[in-house]
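I have a structure I would like to understand better, so I am pasting it below and will then ask my questions one at a time.
Here the complex is missing a single protein chain, while all its other protein chains stay put.
Coming up: subunit A.
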Amino acid sequence: MASSFWKGVVGLGLFALAHAAFSAAQHRSYMRLTEKEHETLPIDIVLQTLLSFVMTCYGIVHIAGEFKDMDASSELKNKTFDTLRNHPSFYLFNHRGRVLFRTPEEESTSARNPQALPNPIRLRKLEHLH
């Protein structure tokens, strides 16, 4: 809801900017027609341009989202190895979660899988000692 208000502000600011530009062009052509080319732009057009510019900038800042710190290392201050060590493309599934969370019916009905390793997780490194 708040963002649509700021979007409205930006839209209004841009419209006012376009309107000021149009009136400045119209004023210029009027000056050329009446041969008074040395008069400066009327103050209300100048004020409208500046105010609408400020309004547009203010509205865009509110739409743009969260600002990040300039210091690149500060946003890493709260990061820990818990999340840094996880590589989603390399996730393995042969961990104890497969056994811990298994419901009892599954254990009795799961057929012997011929491709599974006989000793999936734990004692592989000790096999050569047997």
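Note that in this section contacts are C-beta pairs under 8 Å (C-beta built on N, C-alpha and C of every residue); 3 or more make two chains touch, one makes a residue touch a chain; residues count from 1.
Basically, contacts and distances are computed from a predicted model.
S.K.: With one chain of the assembly withheld, which option in "Large ribosomal subunit protein uL4", "Immediate early response 5", "ER membrane protein complex subunit 2" or "Cytochrome c oxidase subunit 6C" matches that chain's UniProt protein name?
M.R.: Listed in its UniProt record, the absent chain's protein name reads "ER membrane protein complex subunit 2".
S.K.: Among A:His38, A:Lys68 or A:His87, single out the residue that touches the unshown chain.
M.R.: A:His87
S.K.: Residue-wise, where is subunit A in contact with the chain that is not depicted?
M.R.: Spelled out for subunit A, the touching residues are 72-73, 76-77, 79-95, 97-102, 106, 113, 115-117, 120, 124.
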